[in-house]
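Removed from the display is one protein chain of the complex; every other protein chain stays in position.
For reference, chains read A, B and C in written order, and residue numbers begin at 1 within each chain.
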Amino acid sequence: MDNNQDSIFTRWIIGILRNRKAITGVVIIFLFIFLAALGPFITQDPTAFLSTPLSPPSWEHWLGTNGQGQDVLAQTISGARQTLLVGFTTGIMVVLIGALIGGISGYYSGRIDDFLSLLINVFLVMPGLPLMVILASWLPPGPATLTGVLVLTGWAWNARVIRSQMMTFRSRDFVSAAIVSGEHNIRIIVLEIMPRMLSLLASSFIGASIYAIGAQVGLEFLGLGDVSTVTWGTNLYWASNDMALLTGSWWNFVPTGLSIAIVSFALTLINFGIDEVTNPRLIAERVWREKIPIDTVVNGITPVVKDHE
Amino acid sequence: MNQSLNYLLRRLGFYFIAAWAALTLNFFIPRLMPGDPAAIIFARFRGKLKPEAINALRETFGLTDEPLLGQYWSYLKSILQGDLGISIAYFPEPVTNIISSALLWTIFLAGFSLIISFSLGTLLGTIIAWKRSGKLDSTLPPVLAFVGAFPYFWLAMVALYIFGFELSWFPLGHAYGDDVTPGFNMPFILSALYHAALPALTMILVSLGGWMLSMRNIMITTLGTDYISFAHAKGLSSRLIMLRYAARNAILPNFTGFGMALGFVLSGALLTEIIFSYPGQGYLLLQAVRAQDFPLMQGLFMTITFAVLAANWMVDIAVLFFDPRTRK
Amino acid sequence: MVAFGLIVFNGCKNKENQNARRGLIIFQESQISWVRNFNPLSPAGAARWPTSAGIYEPLFIYNSMSGEYVPWLALDYKWDKGNKVLEMLIRDGVKWSDGEPFSAEDVAFTFNVKRKHRALDTRDSWGYLKEVIAMSDTIVKFEFKRIYVPGFDALATQSIVAKHIWDKIDDPVKYSNPNPVGTGPYTEIIRFDSQLWELGKNPNYWQKGKPHINKLIFPTYPSNEQVTLALLSGNLDWAGAFIPAVDRVFVSKDTEHHKYWFPLTGHTTFLHTNTQDPILSDVRVRKAISYAIDRELVVKVGMYNYTEPAHVSGVSGPMSKWHSPYLNQREDWTVYDPVKANMLLNDAGFNKDETGLRHTQDGHLLEFDIIIVSGWSDWIRSAQVVSQNLKNVGIKAKVKTYDFGAWISRMQKGEFELAIGWAEKGTTPYALYRGMMSSEYLQPIGETADVNWHRFSVASADSLFREYERTSDQNEITEIIYKLQHLFIEHAPSVPLFAEPSWAECNTKYFKNFPSAENPYATLSPNYAPENLFVLVNVQNR
Partner (left out) sequence: MNNSVISIQNLCVNYITPGDPVKAVNDVSFEIQQGEIFGLVGESGSGKSTVVQAVLRTLPPPAVITGGKVIINNKDILSISNTEVLQYRWKQISIVMQSALNALNPVLTVREQIEDVLKEHSDLKGKAAEDRTKELLSLIDIDVSRLDSYPHQLSGGMRQRVVIAIALALMPPLIIMDEPTTALDVIVEREILAKIIELRKELGFTILFITHDLNLLLEFADRVAIMKNGRLVELDKAQKIRSGGKHDYTQKLIRSLPSASGPREKGLLPKPKSLVLGDQPILEVQNLSKSFYDSGIFNPMSIDVVNNVSFQVFPGEIIGLVGESGSGKSTIAKLITRLIRPTSGDIFLKGSNLKISEARRVPLEYRKQVQMVFQDPFGSLNSVHTVYHHLARPLLRHQLIPEQKLFDYIIEMLETVGLRPGTTFAEKFPHEMSGGERQRVAIARALSLSPDLIIADEPTSMLDVSIRMEILEIFARMRIEKNLTIVFITHDLASARYLADRIIVLQHGSIVEEGIAEDLIQSPKEEYTKQLIKAASPGWLKSLSFNNTKEKDVNHV
């Protein structure tokens, strides 16, 4: 029944797809995922020591080689794999944990909430980066550690947002109605409330992924990741190690830096899009602006457009 | 006023619990780390591991075989007395000595840029939310979002290379010039500002967009409220409505963000400090971690946590001051 | 914002640090803020460079370039009573920087402080010393518990502290010695801020007319990248930092003044093979691994061609004089020879499957982890090359990085399969071979061993070590070392990778007479104390 043409999901998805910002973001992200997935089949071996170190872009190596004579294009493309994997895995886990803890905390009031919201708040005020640095240096480096550390330091923010939205939904009548009809609490959370939080969950996921990509790259740049793997963070770590800036070999750090920026920006665009789609006022206002002469728009004074029909 | 005192005390109670949680975490994490700091130091300096020497050293470092709980108690006790122990990497310097100057520089740099970034971002957010049709609203958010999408250290390195190295507009590092004497004198203050300028600018650049967007979004919600419509109906001037009615309300939720951000910024200054050789505590932390200098690590983590908690409490007080609804 | 504008304007004028040329600006240790500690005995090594060799001085300085001990605070030494007593003749006329005279009393006192505070005895001198006595103002007698000639190095290179100051210090372990009194060329702390400190001349230095430069300046730099920037912008005169592509990054910017010298130290970086591992215990496997490695590529990729592939003997550069003349009759096991590697592995019973990977007899994949310290990028790069090389002969080797603490703990406890690491260093190859093959430091897996991480010993070597320790005769010593080399090549206890270079750069715009390949009076690197004392007293203003 829920896949009816007018289902709120369908409308939401259509809204996103029609949103210029969101669709741009989605296309970029899929492009990167596609490249990352195909990477090993279309590029040279990113770890092979192929050529003279720090040779500039050429036909043989489109983006030149790095300080060890490895192909930068191949490194950039295959670096996307682990970076995006860790980023999105962290995003999903942060949302799941946030939804679980924030959801339970917001749904049940009383002691459970007291305890969980204290937990959330404690993690919120705990300085994340030092904790990350300490944990990342302690655990064996690798994607699992990175994910774990990023989730541990990043879940609280989402849990807090989800908790507060859960609390508003919790007091809504449709939840009371479900309780009165004898529905299980878990079922109410999962079937009744979570679908209503879809856009929050989606934008939380995106926000958490942006955070995870950024923080991950930062940790790896500090040498706290597994620098023997090829990721965007380690690419930059090596670029800095080989002093790409001082040798003037821009091709060594620009492609990866730009890729990170484009992916984060694309995710931000999707979030802008979600924001616009979820906020009917923004859509209405945008349409309104497009359809009336610009010079009549003044804050707080309704325009008079007499020939408008 | 009783109500607000009550509120402040309750928040304070929470911060105590948070501080305790952080302290506890702080105690256990290093102890879970593999390796014996004394052995590590010997290995680093290529010494020979004679048990007598190791034990003598362990003793002077205060590493005992006491049961964990006992260690935990004495740890809490000494922290309450303001004793953070002796650094291992900087042996025999007390941790407090090492941290104090670094902390000041970090607070100066991070606080300086956070305040500028927050004020400027909030102002820009207010303006673009108000002038929705302006060019500013269609260009500024995406541009800043794009700039903010770059990894911070990447931008900072490029900025340092271009503006510090190639163009020599800014110094390459350090908190003040070598030719000035630290103290309350004009050359030193100017030099400190000059040295903080580039790191601060990069920090502001990447964080500005966030503040602007969050203020813009809250402003837009606020602009939809009845009291704004009512203010419009009252025929008040645009500026008055924008600042006194809309921004004045919209800024309140942002304050909380400000308190949180202070924590992020204090610890996030780590990358800035490394790239700009800034003598703050972020880099110290990294070094402590690498040298397995537990006491220093703990001390740094603790001071950062406490700084964040204190900042949040001040934000609570500020909100109490700015938002009459919180004081009954 | 106005302030910014002013500051920027102000900044344009002040590109280079004009005041700096009153002194030599040095980078030796990565720091972000200085802590005032000038305790030369400090066990944690937390004292500021150049405390142990600059403010304080040792009795002799080993010059790695010439391979000789140069008399410094002592003039001469002699072994007595069947090498059980060592007597040193102390230099006369040396004064402490506070004007007090220096004497043999100070030397004896220094060693006795270490005896009292075992935490200070990082080189375990009192493991073989019985007594240190000042016989007169100029003679110190070291009495040994047992004959141990190699112990000379630890005694000769000990920095000597002033008795009249230090006998008032209750706890020399924790003493930070903020205002040092030393015999060295630079002793006066002119300025000490958290980001910069300055060290001035010793007014009473015993080498007349030296040092030439008024003061040394130490700014903080946290990373090699910062150091490089400072070098390039002329804000550093002397540094001991690793710079990648140094010709392109550094020299090319000012070929006249930007100099570097990365001489080999004589020591070697190893790919340690844990010989307690059932597979690696087979010498054929260890040698196969060695043959499989393309050291030229390792050196090129991991070390920017700054060094050379390891010598069969495990020592090179200034240590080459110890090479046995019979080496050409021995197995050249450090060449790149995959064919031989494959042969050895087939021989040992590890056969390739259709994917080209080898298996043990009971069907397990032949695979190892190479453990490296995270962040030690040259080694990580090298390990990556090794891993690829090994794959070519059918061995799967995964590079795993660990934090230093975790790594050293695994190494010491023998909880690794393959690892890149250093080996014991000394003034002769004896130290290396003892670390490689002596049972003295052998510990079972799980117990902490400070050397011999790969856990190998051979009885014939043990007797050679005992002989070596008892003799002070140069010919005997040489003979023993030749034999040890042959044993090393035969048993391949661990796989030498490449010769270890030292890092040093200098800017000759304002100063001259730095050591160089043309004038190798010492190594240029400030990282080698007390050898850097030679540089401190010889560098001059231009």
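Definition applied: a contact is a pair of C-beta atoms (placed from the backbone, for glycine too) under 8 Å apart; a residue touches a chain by one contact, two chains touch by 3 or more.
All values derive from a computational prediction rather than experimental measurement.
The shown chains contacted by the absent chain are A, B, with contact judged over the whole complex.
Per the touch definition above, the residue from B:67, B:82, B:183 or B:235 contacting the chain not shown is B:235. When you scan B:26, B:122 or B:249 for touch with the missing chain, the hit is B:249. Contact with the omitted chain, checked across A:17, A:38, A:190 or A:284, is made by A:284.
Residues of subunit A in contact with the chain left out of this view: 1-2, 4, 6-9, 172-174, 176-183, 192, 195-196, 283-285, 287-289, 291-292, 298, 300-306, 308-309.
In the full complex, the hidden chain is touched by subunit B at residues 2-3, 5-6, 9-10, 224-227, 229-237, 240, 244-245, 248-249, 252, 322-325, 328.
By definition in this document, only the chains that are shown with their structure count from here on.
Set against one another, A-B and B-C show the most C-beta pairs in contact at B-C.
Mean C-alpha position of subunit A lies 46 Å from that of subunit C.
Averaged C-alpha coordinates give centres for subunit A and subunit B that are 23 Å from one another. For subunit C, residues that reach two or more other chains under the stated contact definition are 229, 232, 375, 403, 406.
Within subunit A, the positions touching two or more other chains are listed as 137-138, 240, 246. Subunit A meets subunit C in the complex at residues 47-49, 53-54, 67-69, 137-138, 140-141, 223-224, 226-228, 237-238, 240-243, 246-247.
The part of subunit B that touches subunit A in the complex is made up of residues 14-15, 17-18, 21-22, 25, 29-30, 32-34, 130-133, 141-142, 145-146, 148-154, 157-158, 161, 217, 220, 224, 232, 238, 241-242, 260, 263-264, 266-268, 270-271, 274, 282, 285-286, 289-290, 297, 300-301, 304-305, 308-309, 312. On the subunit A side of its complex with subunit B, the touching residues are 118, 121-122, 124-131, 133-135, 137-138, 210, 214, 217-218, 221-222, 236, 240, 245-246, 253, 257, 260-265, 268-269, 272, 275, 279, 281-282, 285, 289, 294, 297, 299-301.
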